[in-house]
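Complex shown without one protein chain; remaining protein chains in place.
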Amino acid sequence: MADRTGDNGKPPAEELPLLQVKDLKTYFFTRRGIVKAVDGVSLTVRRGEIRGVVGESGCGKSMTAMSILQLVDKPGRIVSGEVWFKGENLLARSRREMTAIRGKQIAVIFQEPKSSLNPVLKVSTQLLEVLKVHQDVGRLPRTEEAVKMLKEVGIPDPERRIHNYPHELSGGMAQRVMIAMGMACAPDLLIADEPTTALDVTIQAQVLDLIRTLRNERGMAVMLITHAMGVVAEMADVVTVMYAGTAVEEAPTLNLFDEPLHPYTRGLIASIPVMGQRKERLEVIPGRVPNLIDMPPGCRFAPRCRARVEHGLEKCTVEEPPMIEARPGHLVRCWLYEGDQR
Amino acid sequence: MHSTEPAPSDLDLRAADVVAITKPPKSLWRETIERLLRKPSALVGLTILSILVFIAIFAPLIATHDPLAVLLDVPEEGVAKRDAPCIHLFGCPGAGDVLVKAAPAEPIAVAALSSTNSLMAAAHGKTISIWNASNGKLMMTLEHDRPVTALDWSPNDQKILAASGEELYVWDVNRRALSRTLEHEGGATLVRWNADGTRFLSADAHVVRLWDTLSWTLVAAIESPEPLLAVQWNSNGTLVLTASGNEAKLWNAFVGTEVTTLAHDVPLTSASFNKATNRILTTSGDKLYIWNASTFQRELTIDHVGTLANGTWSEAISRGIQNVMASDGDTAYVWRVATGERVLSLEHGEPIVQMGGSPLATRIFTRGQHTVKVWDAKSGDRVLTIERDAPILQVAWQNSGGGVLVATTEEISVVKTSDYQYLMGIDGNLRDQFSRVIYGTRLSLIVGLTTVTLAVIIGTISGAVAGYVGGWVDNVIMRIMDVLLAFPPLILAIAVVTVLGPGLINALLAISIVFIPAYARVARSGVLAVKEEDFVTADRVLGVSHARILFRRIMPNALAPLIVQATLGIGTAILDAAALSFLGLGAQPPTPEWGAMLGAERNQVFTAPHLVFYPGIAIMITVLAFNLLGDGLRDALDPRLDR
Partner (left out) sequence: MAGYLLRRLTLAIPVLLGILFVTFSLARLLPGDPCHSALGEKATPEICAAFNERYGLNDPIPEQFRIYLRDVLRGDLGNSIKFGRPVTELMVERLPVTLELSFFAMTFAVLIGIPLGIVSAYYHNSAIDVGTMIWANIGVSMPVFWLGLMLSYLFGVALKDTPFWLPPTGRLTAGRIIEPFYQAWGLDVDGSALTLPGFIANINTLNALLVRDWAGFWDALKHMILPAMALGTIPLSIIARMTRSSLLEVLGLNYVRTARAKGVHELSVVVRHGLRNALLPVVTIIGLSLGSLMSGAVLTETVFGLSGVGRILYDSITGRDYTVVQGFTLVIAVMFVFINLIVDTLYAYLDPRIRLE
């Protein structure tokens, strides 16, 4: 793995990643204080890869995605960082240029598909709108194209469905429509923000399958944001674990599940119920995500960290650890591995 | 955002299994109030409201007058009906302040305030200048061929009559044009319109000429052998009083024939009609006589030691005051006509040449060569001394009695003689508007609170019962509410008051009825929301009475939206009550209710906008305060809407 800490500025020339986020900070300036929703996140997505981003809700993973697209609502603001996409820094782009990139080169699908579709517009209208805004002026998209788009995401009876309103669709169907909308302009990157959270379990599998199939067919990269370790294990090639606004561990999926290094990741993995395995109780990480306004000094996880207590580390509460490449291609933000660094 | 506390230090992480670190919830009320106090709009609303409540409670201390008292009974002269408000903040003119001043280049010969006091004119050299009497702006100049010797305003301010050389000029002030020129042999030293503008007279030392303004002809010329002392119209323009030598005479103004002669032993020094022209005052030698102007009998003779002059009246019949006054050298004396007793003697300090009683007889001015003094007509205290370097030509009261016109050879000015201040002016019935607006706060707050309380009680009970009992009871109650809601609110209130009859209480009832459905709906939905909750079921299983369950267990949970609705409702109730009063269906005059005050003065909006402005702005501020508070409460009780 290449250097992911982003310290040397330019991405390596020989293997240009599709997306490289460097030290991204997005803060919300509220009356009660500055909420550091994203606080120094760095991550990379290569062409064709599925990058999993996992963490508890409120850890800033969705906000990272929104920051990449520059869709952060007030009072939030991207404070610093770089977002390199296909060799260009998106944060240097004008609003108009970003509008052209959204939906065409980077597409997003959201958590709640039904509420993510406009209730007063027909499915076809919403599907074709993507084509309308991104294609050459003067060429009106035709209904057949919408039918084709729906067919590709496996919606039965698409000729009828395009005339439906969102409230007439099931959740899974709506998510497929969202995916069709995302795929309409053949983007290089699809950001899937908790695409299955609001869906039934059986539908979840279908939607995930669809995403993987589309990736295999089209060769686009996917940034899969989720809080479910199971989804990540099944889908992702590489995983970033986030905690309280920053990435704490990053590794190829197999490595991560084989040998989770960060105490937080361990906790997360331990909390997955495993079929056939009897446990008295599921493991629970004590405490809660810290208040994003006044972050604890030092490691953000330290107050909840059992390993810290067990190993008697003093440094954790004083200084925040850097990303340490503890194993080849396996980075972790924890003082436990200070000595393992190559 | 998650609001979590840092982990407590005694948290045993080694053995931790499930540790929930949550703060015990603050009491709902405390939290609500805290959130409320963070909203600037709610704070503004609360502040205004507390001020209003303060005003309402301490209204008697804040108000300067009794809100119902007609100021005429407590004579405060200088206050015109619907007098424009004077706000202390910007400085009000007080007694002695010059309201307007105008100084033409040439020496002034004659000056006069117009009949309505809105214009003032002065003749200087060959020119008459006319100024706006409220701001001193020069309105126009009227040029003549010869020096102007006399001028007078017609009763409606339309015309100005001027004597210049051997001619009389009648100017149309509106058109700023000369409307008539009349030959006048020998020139005139005095011109006077009669009260209705149909006639005027002109006089020199020996001849009085009577003119008709319809045909513009000379009606008669009255010659008098001795120099004329006084020439005066009676109030309906039928008689002319002249005084010369030992005789005062009354003449028929239509034909110029003598009506009677009032003979005196010694030469007269003055003669004048009273305001109603039913009496005539004459002074001659050391005596002052009062004659009946219809029987020509002498009614009263006042003996005095010394020579009297400048006899004049100080009377306000409506207030039962009829005094006469005359001067003897430096001193002015005032006698009561009814008894003949002397009531005042006023030391002026230089020979008095003119005296005058204010229109309501509360003030007297005495004029010497260089000073004018204003006296209180009751106590005889000196109110004011006006000094001028140039000789004073003429002094006259303003119609309002609030100031005097002082004309010297160099300038004319209007000097304020009254010190009374009315923050918001005086309404059409001569009541202090400020005090009424202040007392109105009480009424409006009471109206708002009682109507809403009544509506909330009835609405909540019926809505809660409907929601709790359900079934046909619910259906019947809510259909009734639907019907009430189907009427536009004010229209229904109007219909109800029409039946009940106008009056504040009936208006209150009507508005309450109109508001019931809103609260019934809120209460019902609140009850429905928690009716099936476990704690209610538990109570029911335990056999708690229905009433107790409903009002002690369920209702508190439905309270929040009711409070919001009620707060917003108070504002609407005040508005509607004001509207009903405005239409004459609510509070009846002279109740100091804002809506009724607006209704009473609404026809005066073009002439006295301040009388409409203040009650309205008071309504607006009160309603605004409740609305702001209600909005703040809604946001505080429903954080989801907090933005």
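The letters A and B name the chains in turn, as written, and every chain counts its residues from 1.
One rule holds in what follows: a residue touches a chain if its C-beta (ideal position, glycine included) is under 8 Å from a C-beta of that chain, and two chains touch if they have at least 3 such contacts.
These numbers come from a predicted model, not from an experiment.
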| item | value |
| --- | --- |
| Option from B:138, B:483, B:505 or B:538 whose C-beta touches the chain left out | B:483 |
| Hidden partner chain, touching residue among A:34, A:69 or A:269 | A:69 |
| Contact footprint on chain B, counting only the chain that is left out | 41, 479-480, 482-484, 486-492, 494-496, 498-499, 501, 571, 575, 578-579, 582-585, 595, 598, 602, 605-606, 609, 612-613, 615-616, 619-621, 623-624, 627-628, 631, 641, 643 |
| Residues in chain A touching the chain absent from view | 69, 71, 73-74, 95, 99-104, 107-108, 110, 112, 115-121, 129-130, 133-134, 165, 167-168, 178, 181 |
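Throughout what follows, only the chains that are shown with their structure count from here on.
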| item | value |
| --- | --- |
| Computed distance of Cα centres, chain B from chain A, in Å | 73 |
